[in-house]
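A single protein chain has been omitted from the complex, and every remaining protein chain is retained in its original position.
Chain naming follows the written order as A, B and C, and within any one chain the residues start at number 1.
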Amino acid sequence: MNRDSFAAGERLVSPAYVRQGCEARRSHEHLIRLLLEKGKCPEDGWDESTLELFLHELAIMDSNNFLGNCGVGEREGRVASALVARRHYRFIHGIGRSGDISAVQPKAAGSSLLNKITNSLVLDIIKLAGVPAVTSCFVVPMATGMSLTLCFLTLRHKRPKAKYIIWPRIDQKSCFKSMITAGFDPVVIENVLEGDELRTDLKAVEAKVQELGPDNILCVHSTTSCFAPRVPDRLEELAVICANSGIPHIVNNAYGVQSSKCMHLIQQGARVGRIDAFVQSLDKNFMVPVGGAIIAGFNDSFIQEISKMYPGRASASPSLDVLITLLSLGSNGYKKLLKERKEMFSYLSSQLKKLSESYNERLLHTPHNPISLAMTLKTRGEHQDKAITQLGSMLFTRQVSGARVVPLGSVQTVSGHTFRGFMSHANNYPCAYLNAASAIGMKTQDVDLFIKRLDKCLKTVRKEQNKESNVSGVDNYDKTEDVDIEEMALKLDNVLFDTYQNSS
Amino acid sequence: MNRDSFAAGERLVSPAYVRQGCEARRSHEHLIRLLLEKGKCPEDGWDESTLELFLHELAIMDSNNFLGNCGVGEREGRVASALVARRHYRFIHGIGRSGDISAVQPKAAGSSLLNKITNSLVLDIIKLAGVPAVTSCFVVPMATGMSLTLCFLTLRHKRPKAKYIIWPRIDQKSCFKSMITAGFDPVVIENVLEGDELRTDLKAVEAKVQELGPDNILCVHSTTSCFAPRVPDRLEELAVICANSGIPHIVNNAYGVQSSKCMHLIQQGARVGRIDAFVQSLDKNFMVPVGGAIIAGFNDSFIQEISKMYPGRASASPSLDVLITLLSLGSNGYKKLLKERKEMFSYLSSQLKKLSESYNERLLHTPHNPISLAMTLKTRGEHQDKAITQLGSMLFTRQVSGARVVPLGSVQTVSGHTFRGFMSHANNYPCAYLNAASAIGMKTQDVDLFIKRLDKCLKTVRKEQNKESNVSGVDNYDKTEDVDIEEMALKLDNVLFDTYQNSS
Amino acid sequence: MNRDSFAAGERLVSPAYVRQGCEARRSHEHLIRLLLEKGKCPEDGWDESTLELFLHELAIMDSNNFLGNCGVGEREGRVASALVARRHYRFIHGIGRSGDISAVQPKAAGSSLLNKITNSLVLDIIKLAGVPAVTSCFVVPMATGMSLTLCFLTLRHKRPKAKYIIWPRIDQKSCFKSMITAGFDPVVIENVLEGDELRTDLKAVEAKVQELGPDNILCVHSTTSCFAPRVPDRLEELAVICANSGIPHIVNNAYGVQSSKCMHLIQQGARVGRIDAFVQSLDKNFMVPVGGAIIAGFNDSFIQEISKMYPGRASASPSLDVLITLLSLGSNGYKKLLKERKEMFSYLSSQLKKLSESYNERLLHTPHNPISLAMTLKTRGEHQDKAITQLGSMLFTRQVSGARVVPLGSVQTVSGHTFRGFMSHANNYPCAYLNAASAIGMKTQDVDLFIKRLDKCLKTVRKEQNKESNVSGVDNYDKTEDVDIEEMALKLDNVLFDTYQNSS
Partner (left out) sequence: MNRDSFAAGERLVSPAYVRQGCEARRSHEHLIRLLLEKGKCPEDGWDESTLELFLHELAIMDSNNFLGNCGVGEREGRVASALVARRHYRFIHGIGRSGDISAVQPKAAGSSLLNKITNSLVLDIIKLAGVPAVTSCFVVPMATGMSLTLCFLTLRHKRPKAKYIIWPRIDQKSCFKSMITAGFDPVVIENVLEGDELRTDLKAVEAKVQELGPDNILCVHSTTSCFAPRVPDRLEELAVICANSGIPHIVNNAYGVQSSKCMHLIQQGARVGRIDAFVQSLDKNFMVPVGGAIIAGFNDSFIQEISKMYPGRASASPSLDVLITLLSLGSNGYKKLLKERKEMFSYLSSQLKKLSESYNERLLHTPHNPISLAMTLKTRGEHQDKAITQLGSMLFTRQVSGARVVPLGSVQTVSGHTFRGFMSHANNYPCAYLNAASAIGMKTQDVDLFIKRLDKCLKTVRKEQNKESNVSGVDNYDKTEDVDIEEMALKLDNVLFDTYQNSS
C-alpha cells in the first residue's frame, strides 16, 4: 500500500489507528532494507509475516507477475497449476541466464535479487561457521556429487593435459562417480590406520604426485565430513602439497558446515596452502530438502568461472528453501543448532559407549571425527556376515534410519574400479562395526530411541547367535513404550531382511 | 519494500530491471488504492498476487503482527497454531468492538479496514444485483436465521408492546425458529393456491393486522427466495400494508441476491412501501462457506442500530471469505455467474419438463419462482409415501444432493406449532412433488447427471410399484458412464432408506 | 491409498520399502482411530502431517467433495474462490441444521464429525481445566456476549413471566448488552469494597430476589474473569441462592478457562448450588481468532435446548480452529500453557509491584483475581484526567496493547443505563489505576517490554506534571534497545492522544 492507499484507509477507519498500522509496517520494511543493504543473515530470525511480505515483494518484480505483461517468447514463466505457482511463491523464472547461473535475468528482477541475496547470506553463514577467509560462493541446484563434477569440468579447461584426480579413499559412491562422470581417472590413495582411525596417507599422495607429474593431475580431491573410523583428511598438509606442486585442490565438505572442526580445517588449509573450491550440501547442513549444494572458494574469479560453466538456467527452489530457512532462523538460530549438535554428539557418544561395553563391544576411538561414531560388532564363525546384515535390517524395520552396519570383507565394483572392504574406507579394517552420527537437528529423543532399539536388536541377535549364553544388555528398555514399533517391525523383519541384504 | 530497499536492490542487480519491477509493483498498488478510495467492487477480478499482497498489507496493520508489540491485556490476538494463523492470513482480532460489530478496533486497524471494505463491496454488489436504492448493509458472521433474530430483537426496543410477527407461511424451520428464538409469537398466514403456485394471502394479512392491532405487531416477516410451488411473497403489496399501518417489514431474502426478480421485488417494495431490512445468506449467494449473512436496508440509522445490538466482537472469517471472493471475481465475474445461473434455470426447466412428461408427470407451472422448480410425483394407493421417500433416499445414495421429495400430508410440530402438509408450504397441496433448483454456480453437468439419475430412479421405483406395466422413460441413460455411482448406491440403498425416512 | 494401490506401489518400487511405508501409515491411522473412539484430546499433540491427513479425510466425506456429486439444491457447498476453499480445508457446509446447531447434516458427514469431535474435545479440556462435573457443551460461532444472549433467549421460553436479570456489576459493555439485546432489564448489583477488592454484594442480591420475586427474575448472571480490582463473583453463594429460590444461573466465564481458580468456582458452584450454563470465549482461552464461544453446563437437556435455539446453520470456522489447536497442542501442551500463564502472572505481579513502588504508587492487593492486576495512579489537581488519559495514549503508541488506564469519575450511558465510575466497576472507587493482565500465551518478553515502556512513560508524564521534582524510576531502561519504537511513538503521540481521549 502506498501513501494514497493509507490516506484512503484513514478516511475509512480512524486516522490514528491507520497511522499506527502504517508505522508498524515500517518495522518490517526496516528489516528488509537492512537485509538488502548489508547482505548478511539477520541475527534474530524473521517471523513469517516479514518473510512472506518479502517474498511477495520480490515475486511481483518478476515479469510473469506483471499485471500488464504480454509474453511472446518461448519461456514466459506461465504456470498451468495454481498449486505449483503458490508453492513457489510465484517465482517461476528460476535463476541465472543461459550463460551463467549467477547472472541477472532481465525478465525476473525479483528472482535475480533472491539469488543474489541467498548467495550473500550463505557466504555470511560460511564465514560464521568457521571459514572467515571465504570470499565467494553460490548455491547450485544440484547435489554435492554433481557440483563436484562441475568443478572438475571447469578445471579441465585450465589444465587440458590433466587426466588424473588424486583422491584419498572414501567409500561413498557419489564422490567417486563425480570424478568418473567428469571423465577423469581417480587415483585412489588408501588410508593409513592410526589407532582406530583411518587417516590420509600424505606420503602416498606426494609419491603419486611425483609419479604422475603435476601437469597430468587435474586436482587433489579431499574430503572432510565422513563416517568413522575414517576421519577428515589432513587438509593443511594436502593444501601445502597442492600449493607447492601447483595442483588445484577441491574439497568435498559435504556435511561439514555443521562442524567447526571441518570448517577450521578448510580455513587453515586455505591459509597455509591451496584450496580452490570446497563444496557442501544444502540439505545436510541447512535442514532443507535434498537437491542443492554450495560451491565456495577463496578466489572470486575461479568461483565465477564455475558458475559460468553451468549451461542454462536453473531451479530457484533450493535457493528459496535456504533463504527461507536462514531468514527464519537468523544467525543466532543457526548458531544454536550448531551448538546443540555438538552437545548431542557428546551425548550420543557417551550413550553408545555405555551400550557397547555392556555387550563387550567397544566404541572406536576416533577423536578426529566430529560427527560420526563407530561401535565394533564382534562376530564369531561363519555366520558373521549374516548376523551383521540382519542387525542392519532389524534396525531399519524398527524405524532407526541412518544407522549403518559395516561387515568385513565386502567387495564392490563402482564404475569399473574394485573396492575391497567397501564401506569401511580400507581394504582390511580390523573389525566389523556400526555407524551412528550426530547431525544437525538431531534431538535427545533420537538418541534415546536409537539406544533403546539397538539394545533390543543386539539382544535378539545375540540370543540367536548363542542360545546357551545369557547376555543381558542395558536393562532400561521399557517394553510398553515402544511396543507399536516393535510389533510392526516383527511383521516386516523377514521381508526386509532379504531386501536389505541385497541393497546395502 | 520502500525506496531504500529498492535502491539497495539496484546495487545488487541491474538498476534498470529493479526499476521495471518497482514500476510493475505500482500496478498492484494502483488497484489497491482504487479499492480503498472508491469502495467498489473492481470490474475485473484481481489476480491472486494482488489479492494476497493486499491481505498481507492489511494484516500487518493489526497489533498482533506488530514486530515490537507487547500485550498485557486479556485478548491480544495470540495464536497457538501456525496453521490457524496462516489460514486466517493472520487476522486474529475479528471484527467490531464490544459495543458494535461495525465499530473500529484500535488494536486492529487492518481488520477494521477489512470489515469496512467488505461491507462497502457487498453494498456495491447488492446495488448491482437489483436494489440500487439500498443505502447501508453489513456482514454478520451468523446464518440467515440468527440474523433475522437479531433484527427482531432490535425492533423489540422500538416496539415494546409488540408480541406478534405476521408471517406468510414458508416451510423452512430456521425461518420459523428465528421468530421463536427472539421471543415472539409467529402469526402464520396460510398461502393461497393460484394455479399451481402458492402465493401470499394479502387479505388475510390485512385482516390479521386489523385483528391484532398494529402496535401489537412487531413486524411483517416476508420471504422472497423459496421452494416451488411457493413463490416469492407479494412484497410490494405487503410493503404498502406495512407503510400504511406503521408496521416494520423484515424480508428474508435468503438466496435471493442471485435472482434479479427477487431483488427487483425488494427494490419495488422499498420504493412504494416500507421495508426496514432485508437479510441474505452469504454462502447461498456468494459461493462461500456457510456461516455469514448480510443485513441490508434503506435507512442508515436503523441498520446501525442492528449492528449495535450484536454484543461483542465477531468472527472476521465470513467477511474475509466474501472479500476474497468478490475481489477474485470482480463485478464482471459476479455478473457472469448471475447470467449463467439464469441460463441454467431455463435448461433445468426444459430438461425436467421433458423427463416428467415421459413419466406421465408434470412440471408444475410456477412462473413467479425464478430459482426452484417442482415436478409432480403421482402416487397410487397406500404405499405412496413409502415410494416417495424411497425415491428421495435413492437420489441421495446416487449423490444427487439438494433434490427434495415432498410427500402429501406430512405433519410436523416445530417449537410447539403444528404444521400440516409440512414441507409443502400449505395444509393441503394437491399433489406430492420433487424439487430441484438452479442456484448460482450450477453447471450443465449438474443438470445432466441429475436428469440421468432421476430417470434411472424413477424407472426403478415404477417397476417396483407396478410390476406388470412397462414404463420406459427417457432412454438416453448410458449405463456404462455412471456405473460406479450406481454400484455404490445399490450397496447403500437399504441403509440410507431407513435414515432418510426418519430424518426428512 | 487402499490395498490395491499399495500392491501396485510394490511393483513400482521395492515391496519391502512400500510395506514399511504402509506400516508407518498405520501410526497416523492409529491416532485418528483413538480420537474418534475416545473423543478425548490426545495427551501429546499431533504433528501437522497427521492433522492434515485427518482433516483431508473428513473433508472428502462431505458431498461438495464427492467426485460424482450433482447438486440441485439451493445450498450445495459450491465455492467460487480456490483460495477460500483451501483455507477452509474444503469444509464448506458449516455445522448444524436449520433446527439445531449440533445436528448432523446428511450432506456433510465430515463436517458433522468435525463438529461432534470438536465439542467432545472441548468438553474434555473443560474437565481437565477444573470443572470435572461438566456434562455437556458445544462450540458456537458467536462471541461470548451473543452466546449469553442465546442462553437468555432460551430461558425466556421456560420462564415466560420473567423480565429481570440479576447482574453483579462488571463494566464491560458486551456483558451488559447481552441482556439488553435479549430484551431483559438488567438489575445492577453494585459491588462492595473489601480491602482493595470489589466483591459480590450477596445481601443485595438476596434482597433483590425477595423484592422482585423469583418468578419475575429470568436468572442471575454472574461473572468470573474480570479486571482487577474487581474479583470473580462469589459463585458458590450465588449458586446456593439460585438453588434455593429456583432461579437459573448463567455464568460469564469469558476468559476463565485459563485460570484454575475461576474453573474451581464453577465446579463448586455447581456442586453446592445451581449453575445452568457457563459461557467462555474461544479466542481468549484457546488462542484462536476471535469469533467463537463455548456454552457448557451440567444438564444435557438444557444445553441441547440452547443449541436448538440457534436458528439455522453456522460457520464451522471457530470449531475448525479450536480442533486444529487442541490436536496440535495435545492436553499436555494445553496444560503447559496454563502452567506458564500462572508463572507469568507471578512474574508480572512482582515486576509491577517493584515499578509501582519506585513511583510511590501501589499494586492493589487483589488476591482473588488470578489474571488481572491493577496499579494505582495517583493524580494531583485538576489535570489528573488528562495526565491519565495521556498515559494510556502513550502506552498505545509505544505498542503496549491491552494496558488500560482507569480514571476516576468517568460516567457512561450504555443502552439507557448510566454507569458512574464506568470502567472501574464501582461508583466511587478510591483511586485511578492502570490494569495489566497475564493471559494465556503471554511471554516473559511481553512483561519486560511492558515494564520498560511503562517506566519510560511514567517518567515522562511525571516530568510534565511536576517540573521541579526529580522522579527517577527504575533505572534499568536501556535506551538503545527500544529506540525504534520510541522514535515512532513520539511521532504519533499527538495524533493518537486526541483519538484515545475520545474513544476510551
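Just so we're on the same page, contacts are C-beta pairs under 8 Å (C-beta built on N, C-alpha and C of every residue); 3 or more make two chains touch, one makes a residue touch a chain.
Since this is a predicted model, take the numbers as computed values, not measurements.
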item	value
Contact set of the excluded chain (shown chains only)	A, B, C
Identified contact with the non-displayed chain, of A:18, A:337 or A:492	A:337
Of A:87, A:203, A:417 or A:463, the one touching the omitted chain in the full complex	A:87
Hidden-chain contact residue, picked from the options A:142, A:251, A:294 or A:363	A:142
Sole residue of A:39, A:214 or A:291 that reaches the chain not shown, by the stated touch rule	A:291
Residues of subunit C in contact with the chain not shown	1-2, 4-5, 8-9, 12-14, 17-18, 20-22, 24-29, 31-33, 36-37, 39, 47-50, 52-54, 56-57, 59-63, 65-69, 82, 85-86, 90, 104-106, 109-110, 112-113, 116-117, 120
Interface with the undisplayed chain - residues on subunit A	48, 51, 63, 66, 68-81, 83-84, 87-89, 91-95, 97-99, 106-107, 141-146, 148-150, 153, 156-157, 172-175, 177-178, 180-183, 225, 227, 254-255, 281, 283-284, 286-292, 309-318, 321, 324-325, 328-329, 337, 348, 371-372, 396, 399-404, 414, 436-442, 445-450, 453, 482, 484-485, 499-500, 503
Residues of subunit B (touch criterion as defined above) contacting the omitted chain	14-17, 19-20, 23-24, 26-27, 30, 82, 396-397, 399, 484, 488, 491-492, 495-496, 498-500, 503
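Note that only the chains that are shown with their structure count from here on.
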item	value
From subunit B, the most remote chain by mean C-alpha position	A
Centroid distance [mean C-alpha coordinates] between subunit C and subunit A, Å	46
Computed distance of Cα centres, subunit B from subunit A, in Å	55
Residues within subunit B bordering two or more other chains	48, 63, 66, 68-69, 106
